[in-house]
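Removed from the display is one protein chain of the complex; every other protein chain stays in position.
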Amino acid sequence: MTKANLAYLGRRLLQAVVVLWASYTLTFIILHLLPSDPMQTILQSRGQDDASAQEIAALAHQYGLDRPVLVQYAAMMLAALHGDLGVSYMQGESVSGLIASRLGMTLGVSLLAIALAVVVAFGLAFLAAYTRHPALRGLLGFVPNVTISVPIFWVGLLLMQVFSFSLGWLPAMGADGWETMVLPVVTMSIPPAALLGRMLMNGFDEALASPFITAARARGLGRGRLVLRHVVKNGSLPAFTVLGMIVGSTVTGAIVAETVFSRQGVGMLIQQSVQAQDIPVVQGCVLLAAAAFVVINLAVDMIYPVFDPRIIVRTAGKERS
Amino acid sequence: MNAANGNRTESAGTPALEVADVSVTYRTKRRTVEAVRHVSFRADAGSVLAIVGESGSGKSTIVNALLGLLPQGTDVEGRFLLEGRDMTHADERDWLSVRGGLIGFVPQDPQSSLDPTMRIGDQIAEIVRLHRGREAGDVRAESLRLLAEVGIDDPGLRARQYPHELSGGLKQRVLIAQALAGDPRIIVADEPTSALDVTVQKVVLDLLASLVRRRGITLVMITHDLAVAADRADRILVMLHGEAIEQNDTATLLAHPSRDYTRRLLALVPKIDNGNGGDGAMADGASATDGNDGDDERTAVSWLDVTREYRAAVSERAPHGVLTAVDHVSLKAYRGRTLAIVGESGSGKSTLLSMALALNKPTSGAVRVLGDDLGALRGRALRQARRNFQLVQQNPFDSLDPSLTVRQSIEEPLRAFGYGTAARREVRVRELVDRVALPQTVLKARPGELSGGQSQRVAIARALAVEPQLVFLDEPVSALDVSVQDQILRLLAGLQRDLGLTYVFVSHNLAVVSEIADDVAVMCRGRLVEYGTVERVLRHPAEAYTRQLLDAIPGRG
Partner (left out) sequence: MSVAETTIAAPRAGTAELADPSAVRRALRRVGGWLHASVRYPGTLIAGVFVALVILAAIRPAALTRRDPYATAPAKMLQPPSAEHWFGTDQLGRDLYSRVVYGAQSTILASLVSLSIAIAVGVLFGVIAGYVGGATDAVLMRLVDVLLSIPGLLLSITIVTAIGFGTIPVAVAIGVASIPTFARTARAQTLRVCSSAYIEAAIVSGVTPAGIIARHVLRNVFGPVFSLALLEFGRVIMAVATLSFLGFGAKPPAAEWGSLINEGRSYLMTSSWVPLLPGLVVVLTVLAVTVLAARSEKELKR
């Protein structure tokens, strides 16, 4: 690996750490500094509206809320680095434990959804670039733009109505068996597919119109080779920037889909915790999502130079001046 | 000027390229455009044909037609044949068999004509494999051979590099190598050198000429520069508004042009021998700094041992991460005269200018404009000082705010300097528009509605608004069509006479400079290489670099 490559990776790694720290700090500020009375929140979560002053003090101590803010900040950060995400207000269970028990289900559906989205998006974009019929291309281009505007809670409900209740092909709720995964996977794959599809189509369009493609055509490269080798490679580049966002929208998608399809995953956990204002759980889940976001972005940063060697030089120059 | 070259065989039988009464019409949803009308020409095997025309002449359409790259829905009438094959109504499959193998293409812009994500060697290999077979060893060997043939040093190393690691000139050579990869009989080169510095231009054109000679290829060169055509082509075809208005072998066309437009183009081919300067009153022999640091009333601008350094990525030009854009330059511009600062890209000429405009501070040394030390002025005082010197920029389409009308743009300096009442400003604006020979109706227009020449006139009007004594011009005509360049230069010369202006003029084009400058300073890589009056420097250049620049100018032969 050349020195420039190592420097690039080093910079990106540093950036990733900083972003992670920023997400923790931001979460802390919002969840611990904004609410007026955390004790009230805890009591409400537990349904203990009237508690004696002693009980309140005891609870405060138990949750470490009687310490100065900065100490809480540092302590929680250290704990998080060790995997201890605190204790739930509502049930007093370990947050990490709560998340861990539900992570598998959410991860499975999410990964499948993203995979489906990538396949569909690439398929659409490739077809649109390869075809010679402008009508078909227009139609294909229409699809992502429409689906981006459709909220997935509605799509989920619609799919449930059609495929579960009307046609009876798939179960509406529950979590056993692969049949229960189909509808959630399809529902969750729509936003990333739409986003990726649009980026890829635009990318391919721009690549097709660029001078080096015209020059390559002039040298005798046929449509197939041209599209595959040059257009796909160059046209996919802008879509890389969006991969991180895909993770973000998938988390939201998981929350909505699990609510609609009644699946006890991390998404449903978030929804219930927010409803109950169970701050430690919300914080833990958000941190987890942020960490996933950072990791994905880092992975993209590592792979990107393989596709576009210019990025190493470009960012080096920028940082220097 | 080249006449027929002895090495080539005279054509006997089928010409390599024949275009017979071809008309091309684009049909879009909104309108139809007749891009090319009844054009006929031929090119004999092994000859060089130049198609000369400005933007909108239809030359790009001809190129696309010859390569089968016209968009769908385009009507083509007439016939055109490549080595006897009628390709007028060929379909994509026919074209695939012809492109690269029979007719090759060298595109215009080396910056954007290569796939940035693929190594150079692979990009050439791709074409070789396509046309000449698939044996891996052969393909690699052939790619390297082609790179060597176009004069690229260390082909092995270059083949492993990516396009962004190569200079413009090297990239152009790669493009030529790709064109040769299919071993074509005809090559179409679209403005093969307009994006390059003049010294690199010459080298690339020489390369093309030698390749064509050696391989007996028929070369069709598209260019807007008649001088280049005059130097390199056997036959010239002049296009205007989609029509082929004149064609002849080079010698005849240059000696006896039959159309007015051709005559106009010819008149614009720079002749360095007459160093027409401006109307300077200074005697010959003034030196760059006149030996004293003090300015007298004759001095408009003085750069005193000025240096400008930038931090940059370590490279050949910037060892230790410091780029020296201007290196200890001392130079003076005298009142009433026109100083031209010439150099290629990276010479530092624009940096010198921006320092004199107080847009940039020298790392060391001082710049004095009309007696004021610019480094010492700040804020309000600096703004006040600006009243005396104004600027005309290179790109006429970017130098005017697109959201303002012409009136508002010209009025801006008047408002900024608190020039009288609104009524007085209006009078002044109208006066300025007259001076630059534009109709009063232009005041309501927005920059997007104007042509390049009109926009530049507006920029000049704006520069003159507050009655400056000194006008800086940064490549004021290089972005304009050749026929418009002359008008603007004449306007500038006239204004200098009428208003007693001093000009400091930056350009990369020695030919243009010889038309209106009195004194010229030649810059190379941040250093001042040579200085003197235009007659002296251009006729008896003392430095090797100046001689190199002069030699590279096409059309001097």
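Letters A and B name the chains as they come in the text, with residue numbers starting at 1 for each one.
The definition used in the following text is that a contact is a pair of C-beta atoms (placed from the backbone, for glycine too) under 8 Å apart; a residue touches a chain by one contact, two chains touch by 3 or more.
Note that the structure is a prediction, hence the values are computed from the model and not measured.
**Student:** From the list B:Q201, B:Q394, B:Q496 or B:T546, pick the residue that touches the absent chain.
**Tutor:** B:Q394
**Student:** One chain isn't shown here. Among A:L183, A:L196, A:A218 or A:I270, which residue touches it?
**Tutor:** Looking across A:L183, A:L196, A:A218 or A:I270, the contact with the absent chain belongs to A:I270.
**Student:** Which parts of chain A face the unshown chain closely enough to count as touching?
**Tutor:** Residues 19-20, 22-23, 25-27, 30-31, 34-35, 145-146, 148-151, 153-154, 157-158, 160-161, 165, 172, 244-245, 247-249, 251-252, 255-256, 259-260, 270-271, 273-275, 277, 279, 282, 286, 289-290, 293-294 of chain A touch the chain that is not shown.
**Student:** Considering the whole complex, not just the chains shown, which residues of chain B touch the missing one?
**Tutor:** Residue positions of chain B that touch the missing chain: 357, 359, 383-384, 386-387, 390-391, 393-395, 397-405, 409, 412-413, 416-417, 426, 439-445, 448-455, 459, 462, 465-466.
One rule holds for everything that comes next: only the chains that are shown with their structure count from here on.
**Student:** In their complex, what parts of chain B are in touch with chain A?
**Tutor:** Residues 67, 69, 92, 96, 98-101, 104-105, 107-109, 112-118, 126-127, 130-131, 162, 164, 175, 178-179, 181-182, 310-313, 321.
**Student:** Help me check something: in the complex, which residues belonging to chain A touch chain B?
**Tutor:** The touching residues are 210-212, 214-223, 225, 229-230, 233-234, 237, 307-310, 313, 316-317, 320-321.
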